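What follows is part of the complex, with its chains left where they were.
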Amino acid sequence: MNKIPVAILGATGLVGQRFITLLKDHPWFEIAELAASDNSVGKRYGDAAKWQLPVEIPEHLKEMELLPSDPVRVHAPLVFSALPTDIAGYLEVEFAKRGAIVSSNASPHRMDPDVPLLIPEVNHEHLGLVEVQKKKYDSDGYIMCNGNCTTIHLVLALAPLHKRFGLKKVLVTSMQALSGAGYPGVASLDIIDNVVPYIGGEEDKVETEPLKFLGTYADGALRHADIRISAHCNRVATRDGHLETVSVEFADKPSTGDIIAAFDEFRGLPQELELPLAPAHPTVYRREKDRPQVKLDRDAEKGMATIIGRLRECNVLDYKFALLGHNTLRGAAGATVLNAELLYAKGMLKEHEAKMPIRERNR
Amino acid sequence: MNKIPVAILGATGLVGQRFITLLKDHPWFEIAELAASDNSVGKRYGDAAKWQLPVEIPEHLKEMELLPSDPVRVHAPLVFSALPTDIAGYLEVEFAKRGAIVSSNASPHRMDPDVPLLIPEVNHEHLGLVEVQKKKYDSDGYIMCNGNCTTIHLVLALAPLHKRFGLKKVLVTSMQALSGAGYPGVASLDIIDNVVPYIGGEEDKVETEPLKFLGTYADGALRHADIRISAHCNRVATRDGHLETVSVEFADKPSTGDIIAAFDEFRGLPQELELPLAPAHPTVYRREKDRPQVKLDRDAEKGMATIIGRLRECNVLDYKFALLGHNTLRGAAGATVLNAELLYAKGMLKEHEAKMPIRERNR
């Protein structure tokens, strides 16, 4: 089978490295191009990346020459973007205009009204928004986004509850891992024997993105969910895995049994379509009194699930619980790849490739 | 000046060690007796204590022989208790019955209706409850308690707000330091690169103790405050210093300026009486966007203040902020000593000593 050639933008960073490991043996995608910032262009990937993962880089990727993040130089029809915030906004549009499908982990376009902010188990129907983009760009290309790493796991836990019982209020405190800040990211002297109760821009994302994820799509337009969310975001000294404590209030208060059943039974299109990266269970409820824990649960279900535990009554809102998720897998690179797998399984990539004869010829 | 002889129960543990360092050069108190668990009785303190602090034990205390935690053997009129929970309940009563004043850091008697649960800046008038105990025990002795380490700092931050504006709801998530679990306490393999979203019994204390602290004392009885509090308690890999994120709702919503003024201006009896261990400011509001931080702020004001920051509107309740406090100083040993200093400054210890002729003679 011919695999779809893909490009990785921002390939040398932490999320870029996760893309590499997720895509190196992918059944449907093949890494064709790697792009990075100007000071790395022209270097071998193995020389430019400060590799952080305990698996080796595949030899042929080590040797691959880094391209600039430029749609004129990068030709793959499907582009995974781990671009830095300050340039992602402009560059992703350029890629889309030139016909590329951009599956992005960057934040600038997440809240654009015509960009689907996607978790395939939660709101795959939002994909309809890409038609608006195609028209706007007069192109077959478009951008689709995954959310912030803290948001994604929050939404995975909230979605089954919101769908069944209707959420009104959510108060969340996060304890976020260091890899969430990229590399070099947080200085060691700033975090060893410390907690920092501030992460720039994070709380706003956690308070607003879920409203779009949980919003209703109809007739080419999206209505955001009507939930009040408040977030306290903190950085702690863990390598990977964001832990969140959450209190929730419902329109119609269910029983704890109802809630646990909602977590246990939650499935979506990725499970139905058996997407390669889909977890068997997107939400896993653990019965132990002291779970989820970062070191024990972040790698469950290949790092693609949200692990929940400690459901109990809350004196202020209705219920409270803790949740945990891997921030660079389901919270970043894994989410971006899963979104692309959804396109593939729906036939949206084949169709797209067929329309890209010129780019194809360039390869 | 003759100093008051004092005993330390549970002297070898982490809180006991903090008692030693706080009392070794105290202007009013003098360490006369050290008591510990059975397997340490008869040993030199320096041999029995697994010393954890970066200051040396005073030489004469190193040599002091450890007594059993038995009111027949321990004669000091003032007793600081860092006894383990399972034996504190019974033993503290025995000490009180035999005429000792017990300033306790242990939890069993905190919620007893006739035991003052005391933060001198917040509710010194609750001391009136000791008269009930004296009658019950037919003794000049009694027990007074300080709160849980997470509770104390929460209450110090809430008190100025509750007094001025009236609190209705509080939702708090704690990120607690390792010393809060004592020694050996948390196994290193359980916490390095980890967060544990569970601390046995902690949430219940944080949800109930503040209602007593902030309650109203009149005519020998106490009415608990009518506030709904919900807590999520987590253990993180810091040595000392509990960080808490807090959302609050008021009866009458003040402005942020009003709240900051309440923190800035908060003073109490310890400041007025210039108690030796009193912080100049019991609550310190920091204006930086990323404070308080554990490593930078836990030692402010000799570890006796609560440091607050990041006040901002909350989408679910009225406001939210972060607070930090040293858990074994103001959150434990420092609180216990400050409570005793209050007695001294009020003349309640002199009076007490005068009535203890037999115990005096034993010394």
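For reference, chains read A and B in written order, and residue numbers begin at 1 within each chain.
As a working rule, contacts are C-beta pairs under 8 Å (C-beta built on N, C-alpha and C of every residue); 3 or more make two chains touch, one makes a residue touch a chain.
Predicted, not measured: the structure shown is a model, and the values here were computed from it.
A single sequence accounts for all chains of the complex, and while 2 copies are shown, the assembly in the file contains 4.
By definition in this document, only the chains that are shown with their structure count from here on.
Spacing of chain A relative to chain B, judged by their CA centroids, is 44 angstrom. Residue ranges of chain B in contact with chain A, taken from their complex: 169-171, 173, 175, 193-198, 207, 228-230, 232, 234, 236-239, 243, 245, 247, 289-296, 309-310, 314-317, 320, 322.
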